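As you look at this complex, bear in mind that one protein chain is not there, while each of the others sits in place.
Take a look at chain A:
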Amino acid sequence: MAWLVVRLAISVSLLYAASAVFEDQVGKFDWRQQFIGKVRFALFDTHSQASKKLLVATDKNVFASLNSRTGDLFWRHVDKTGPEGHIDALLMYGQDAVVVVGNGRLLRSWETTVGGLKWETVLDTGSFQAAALVGVQDLVKYVAVLKKSAISLHDLSSGSQIWVENLPDSDSVQYQTIYSGGNGVVFVLGVVPNSHIVIVEYKIEDGEIMNKKSVEAVWMSSLESSCAVVSSGILLCVDQITQSLYTLPLQSAEQTEMRQIHLQMLDLEVVSGFRPVLTSTQPNPAQPPLSEFFLQLSPDHHILLQFIDGLIAPLRDFNPSYLAAFATSGERTVAAVMSPKNDTACSINLFSADTGRRHLDTTIIYHMDPNGGKPNRLYVHAFLKKDDSVGYRVMVQTEDLTLTFLQQPGRVVWMREEALADVVTMEMVDLPFTGTQAELEGEFGKKAAIQDGLLPMVLKRLSSQFILLQAWLAHLWKLFYDARKPHSSVKNDVTIDILSRDEFNLQKMMLMVTASGKLFGIDSKSGTILWKQYLENIQPNSVFKLIVQRTTAHFPHPPQCTLLIKNKDTGLGSLYVFNPIFGKKSQISVPALPRPVIQTLLLPVIDQDYAKVLLLIDDQYKVTAFPSTKNVLQQLQDTASSIFFYLVDSSQGKLSGFRLRKDLSTELIWEVVIPTEVQEIVAVKGKRANEHVHSQGRVMGDRSVLYKYLNPNLLAVITESTDTHQERSFVGIFLIDGVTGRIVHEAVQRKARGPVHFVHSENWVVYVYWNSKFRRNEFSVLELFEGAELYNSTVFSSLDRPYAPQVLQQSYIFPAPINTLEATLTEKGITSRHLLVGLPSGNILSLPKMFLDPRRPELVSEQSREENLIPYAPEMPIREEWFINYNQTVSRVRGIYTAPSGLESTCLVVAYGLDIYQTRVFPSKQFDVLKDDYDYILISSVLFGLFFATMISKRLAEVKLLNRAWR
C-alpha cells in the first residue's frame, strides 16, 4: 500500500511539473534560426536552368544546400566538430556532390535535391592534399583523391575504388595538386621546395605510371598557392621575387625547364609583400581548362590574361578591383569583377572571358554596410537568358561573415548573418519606453520642476497629456486598420523606432557577441536583427566580456553597455562602449588599458549619470575605474574598505582575495593555494548578480523552518585531478567565500572526471561529471542551510558568519551526455526553479529542481510527504514533454542564457550554438496569466446576470416592503 502511495506521489509530482507546449502554441512565442558558419566552398547547381540550389561547405563542418531565391536552408548536415568532421573538398557534377571529410578519411557522395547520402567510402590513411573530378571522353566518371603518399581513383556512381597507387619518393616530394584534362591521364604535381617540380602521369584505366619527370624550379616553395593549369595542360606559375611567370607544358617529354616570362614584358608588377594569385577555370572536368586566367597583382588589382601559342597576352586590366571570379553557363564562360565605385558602394560587372569585353547592362551595385566588413569572397551564378545573353547573380561574403545574394541591378535578394553561428556571449536588455511614456518620465525627470515655475509646469503637463491622447488615437487607428486587413497580410516588420517595452516586459533586446567580432542587437520576440556592428581588427583568439552598465531605466540617459575585448595571448584589452538599443558607439572616452586586464568587477556604485562603475584590475593589481569622474572616485574612496575582489590563477592553483584601498590601490588579504600537482582548477563561478531569492528558508514537514545559507559572495570552485586513471581520478568541489577566503565546504567526488558543467545559484550548486568507473554521467546537488535559526536575519555579511553551514548532498544518474547547463531565473524568485540542460541531440531539457533535492528521502514518511519531497530514486528521468524546444533542435548547443521577464511566472530562454533558439518557460506554469482559452463571455455574462438579478430582486423587495407597509 505504501508503495502505491509512493507511486501516486511520484505521478502527481510529475503531473505538476509537466511543462510541454501545446500544438497550437508552436511558434507563438518561440523561434529558431539555423546557421551554417563561414563558407569555405560554395557551388551553384548549374545542372538545370531552374535550379535554385546553392551548395555550401563551411568551417563549422556543415554541408548544406541553400535556396538561392530566399536564402533558406533546403537541408543541412552537421558533421562532427574539430578535424574529424572537417570538410576538405567539395566537388559537384550533375546531381551529385562529392565531399572529402576529416583530412581525407571519408569520401561521400550526396544527392543534392533532398540531401540523401548516396555512398560513402573510407579512404586509406594519409593526410589529404587534393581532390579532382576526372573525365574520360567528355564524361565525368571518376574522382581522384591525392593523399600525402598515395593517389586513389574512385567511381563516381558507386564510390568503389578503381585503383590506388603509392606515389614515388613521397617522403621527399610534397605532392600537392592533381590535374586531368579528360585525355585519359591524371597528372600529379609535386614539389621539392626550392629545388624542382615532380610531374607524374597516371593512366586512368589501371593507374600505371605513364611518365615521370622532374623540372627544375629553384624559386618555388609551394605549388598550391602560386600555380594553375591553363589551356591544354600548361602549368603556369607566378613568382613575386623574380617578378615572372613560368610556363611548362605538362605532357611534353622534351622540355625540362620552365619557360620564364618576365612580368615586365607585360608591363606588370607585383606589389612588394603581396603573394600574387593565379585563378584559372575548368568549366568541364572532362575538358582542358580555358586559356584565360586572372592574375592578382595586389589586393585591389586583377588582370585578365590569355595564354595562346606559348605567349601571354593581357585581355583587360582591372585596376582597381577587389574580387574577380569566373562562371560558366552552358558553353559560355564569363568573368565577374568587383570594383570600388565610391566609399560606400562597389560595382560588379560581367565580362566575357575569351575577349575581356564588358557585357552591356550587367552592372550590379553592391552597397557596403558601413557597420560591416569588406567583401572577401565572390561567388557567381551565371545563367542564359531567353535572348541568349548571359545573366548572373552573385553571392558576396564579407569579413564579418555576411552572405549577401544580389541580382541586377543591385537588389539584395537575401542576406544571412553567419557570424551568429558562433555566439560567444550574450545579454538581454529591457527595451525603452515608447516616446509617450518617455515624455511622461521626462516631465517628472530630475531636471524638471525645480527651476520651472507653476505656469510652465501646467503647460508642460497639458502638452504631455495631449501627446498621450494623440498616441492613443494613433494606436486605436492602427488597431482598426489592422483589423480590416486579412491576418496574413499584417506584416510584422520590426524596426528600432517602433520598438518599445510591452506590458509584461516579455520583449527584450538580445545583445549577441560573436567570435568574429560582430555585435548584434536582436529583437527577442521575432528574432529580427535590429542592428549590427562589426568591430574591425579583432584577433581571432579574443575573449569577450559584455557588461550592462546602465539599463534603460534611467531616462533620459541612454542605456549603456561595455564590451571588454581581451587578447588571449597578450592579455591586453580594450573597451567598446555602445548603446544596446541602437547599437551606436558611445562618445564617452574610455580609459586606455596599457597593462593586461586580469579581472573586471561591476560595482553597485553608480555615478551621477546612473552608470554602474566598472573596475578593471591589471596584472600589477592596479585598479582602473570606468567611468572615473570625481563623483565616482569620491564614492569609491568612501566605500573602498567594503570592496573586495578575488583573482584566480589556475596555473598555480592560487585563489587570492584583495581589498580596495582608499587610493585605489589594492591589498592582498587572503590566499588559498590548491597544489597543482594533485588537482587543477577548471572553473570558478559566483552567483548571478540579478538573482532574487524570495524565501529565506524551507518549511519542513513538522512546520519548523530550515533556513537557507544565502551567501552572495560564495564561489564554487571546481577542480579536476591531474591523475586521469579511472580509479584514482576525482573532481573536487570547493565552496569558498569570496570576501574572507574561508573554505565553506570541501568535497571530493571520487572516480569522476570532467568535463564538469555546473550551476551555482541560491543556496545550491548542481554539477554534472562523468563517472569513470561506471561510465555514465551523474548529477550531484549540494545544498547549504544555516539550520533552524538564522544567525543574523537582517543582513548578510561574510565577515560576520562564524558558524559553518550544514551541507547536504545527493547524486543521481543522468542517462544522457550533456553540453551545457543553466538554471531558470525569474523576476522575484517566487517561481520554482528548473534546470535547463542542453543535450548533444539538440534538445533542451527543462528539469525541475525538485528532482535535484538532497532532502529526497530514502523512505517515505509522513513528514516528507507533507513537504512534497519525491522519494529518492538514483536515476533521473528524462521525459520527452520536458523538452522545451519540441522538434526545434539546436545544433551543437554551447550556451543557454536565461533572463527574467516582467511576469513572475515567465523566464526568457535563449539557447545558442550553431543555431539560436529563443523561447519562454513557465517553471510553475502560468499562474499569473489567464489562459488563452479563458471564457470571458461566460464569466462576464454570469457577472452581469448576477448584477441584474440583484437589481431586480432589490426592486421587488422594495415593492414588497411598500405593499406590506400599506397593508
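Assume contacts are C-beta pairs under 8 Å (C-beta built on N, C-alpha and C of every residue); 3 or more make two chains touch, one makes a residue touch a chain; residues count from 1.
Quick note on the criterion: contacts and distances are computed from a predicted model.
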Identity of the absent chain, which is to be given by its UniProt protein name, from "Nicalin", "Polyglutamylase complex subunit TTLL1", "ER membrane protein complex subunit 10" or "Histidine-containing phosphotransfer protein":
"ER membrane protein complex subunit 10"
Which one, A:V26, A:A873 or A:L961, makes contact with the chain that was left out?
A:A873
Which of A:D267, A:D387, A:E858 or A:D933 touches the missing chain? It is A:E858
By the document's definition of touch, the residue of A:D124, A:D361 or A:D800 touching the omitted chain is A:D800
Could I get the residues of chain A that touch the absent chain, sorted low to high?
1, 3, 641, 667-675, 678-679, 730, 732-733, 736, 740-743, 746-751, 771, 778, 780, 782, 787, 792, 799-806, 809-813, 858-859, 872-875
